[in-house]
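Below is one structure, written out as structure tokens; the observations come after it.
One protein chain omitted, others in place.
Entry: chain A
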Amino acid sequence: MTIHTIKSTRRSFLAGAGLVIGFTLAPKVFSANALEGVQAGGAETLSAMNAFVKIGADDTVTVLSKHIEFGQGPFTGLATIVAEELDADWSQMRAVHSPADDKVYANLMFGLQGTGGSTAIANSYDQLRKAGATARAMLVAAAAAEWNVPASEITVSKGRIMHAGSGKESGFGALAAKAATQTPPAEPKLKDPKDFVLIGKELPKLDTLSKTNGTAVYTLDITADNMLYAVVEHPAHFGATVKSFDDSEARKVAGVVDIKQVPQGVAVYADNTFAALKGRAALKVEWDLSKAETRSSDQLTADYAKLFGEKGLQATHNGDVDKAFGAAGVQSLEATIVFPFLAHAPMEPLDAVFIKRPDGSVDVYNGAQFPGMDKNTAAKVLGLDSSKVRINTQITGGSFGRKAQFGSPYMQEAAAVFGATDGTRPLKHMWTREDDIRGGYYRPMYVHKMRGAMDANGQIVGWDQTIVGQSIMGKADLDDSSVEGASDLPYTIPNLRVISHNTKLEVPPLWWRSVGHTHTGFAVETFVDELLQKVGKDPVEGRLALLQKEPRHTGTLKKVAEMANWGSPIPEGRQRGVAVVKSFGSYVAQIVEISLGEDGTPRVHKVWCAVDCGIAVNPNVIAAQMEGGIGYGLGAVLFDAITLGEGGKIVQSNFHDYRSLRINEMPAVEVAIIPSTEKPTGVGEPGVPPVGPAVANAWRRLTNNPVRQLPLVNVLSA
């Protein structure tokens, strides 16, 4: 199968005649031979609200996903919500990315279009139920008019519209055109959740087939005739800039077309990817380090520790912590925990394709997590009005937060590279894995200082936590994302203080799958476990006693303990650890079983996981996100650090020294979803935070060594 057949099947499906509820379709203007393999669905002009549902003459229902599909399942989840209220059959459902529009397709929790914070289902749930119900009402109105029967007598089930009295029956497609002309109801009637037939069912994902036969088209797969391939030579120090460069050897490489300096480095343009890479390798660039970060990770750790005891930003202070620690009969425990920088390392590195159209407008194809921001950024860099830039969001090979950046710095680079050409040739800009690993926008380094106070009765009476690290949001005052999970500690401890210090460095920070909970979850859950052990309490029972005001933490913790048969004998040489973390409105408790591996590092055999994310829209996707979150979090905790070496030079460069979890290291995973009638919350991130502390807790109980520095394996092998 070639890419040409992909194009024809995709486009014939998407370009098929049919109903577009709530917005109009602009004609597709791709020239027949200029572009191959582009997933359609991104270049439409919208004119109204409820621009989420299209029905084809062939009965297909296409949901326009305002959220990017990079593996967390919004295509399937959002389509499930629409299909439920539309009474569609699952087999007729499709999903594509919506166009970029910060108003119509705003994330209702962000105020602009964007995917992140595990919000796709949570913010879309009511909106897409209404979109589905509206479409259903319009189809029913069309049928009533067509058949001359009362709308109230018409039923819809599994994609069939029926009138029992007359025996009339139709699919959606035949009535779609007429339905489009109906007035949408102001307030469509929504189902009682007890009547749901699709929400809560194990429905197959919509995007699986194309992802198993090579036909799924990612940004990197887009080609156009006469396309240029571009890569940029970047510095190995953050904050470094180009002083001078010698491109004489690079220009001799066959296929290299041009070399230009851009603000981010030196761009090599070539006729194919390999020529661009070979040309880049032949460049000699001298970097100006005068404004670069020259401190090493070790120096940063030492500098961060100096801030302990300095006046910081108070995130929480309940009771009187100093008094609690000074009280008679109180024993205390202290710990300092060091967290490294982490790269996201999605499988598909950052990339974008630019095509200038004859009218001077530009189509951008990329994995846009903030499409509106990417659009405005590309327009600004290219000197165009933003109406002249179209963002065509592509399915994307992972992100984990990497592709959501305020100010779109990646797009600044990619657009600068395209903008430095005359624009006559389409251009693909890609980052290599090295660019990705060394590209910054990391989960920042953090150092936590923990103090806990226990009274003579074995009660935890004081908790004093200081968190030092960069503000992801770039704030000078308190950044909630630095302290979330600690400042709102779920455990009832009468004297609680959480202090934050924002640090400034040249290494750009970014949210990394589960954001602040990546470190606060670890610090809180390992330290509470250690305090409970000190006072001789069981990790599960001890937590439950401190969580009496938190029914949903309690529910997941009890469930996971039941799944793992907590308290039953553990096989010789093995140990268990537990953790429970609420993040992004969802509650996840995990128990892990580990042993000492042959290489002296933890071997994780099994993870039991209980999740409460409100109404479970698609249990299959939820389970997948728990499994994946566990593997992603486990790999980072065991293996991963980006370190700045002597002089601030980035040490790691690719998967050989920035390890990913591999299949032989993946534990068996068992997931249970707590039944709930609460509004649905997210699952993309919440599976991540508990696994690290659960492993560290098991490790401490197995070896008597508390984990004070991540990753575990670097520390053990150092």
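The working rule: a contact is a pair of C-beta atoms (placed from the backbone, for glycine too) under 8 Å apart; a residue touches a chain by one contact, two chains touch by 3 or more; residues count from 1.
One rule holds for everything that comes next: contacts and distances are computed from a predicted model.
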Requested in this report: One chain of this complex is missing from the view, so tell me which of "ABC transporter permease subunit", "Xanthine dehydrogenase family protein molybdopterin-binding subunit", "histidine kinase" or "Isoquinoline 1-oxidoreductase" is its UniProt name.
Outcome: "Isoquinoline 1-oxidoreductase"
Query raised in the report: Taking the entire complex into account, which one of A:117, A:265, A:346 or A:371 touches the absent chain?
Result: A:346
Query raised in the report: Looking at A:91, A:181 or A:272, which residue reaches the missing chain?
Result: A:272
Query raised in the report: Of A:339, A:463, A:587 or A:632, which one is in contact with the hidden chain?
Result: A:632
**Report entry** Full-complex contact with the absent chain, from A:153, A:207 or A:455
**Finding:** A:207
**Report entry** Hidden partner chain, residues of chain A it touches
**Finding:** 1-3, 36-37, 70-73, 204-205, 207-218, 220-221, 223, 229, 254-255, 272-275, 277-278, 345-349, 395-398, 400, 430, 432-433, 620, 624, 627-632, 634-635, 654-656, 660-664, 666, 668-669
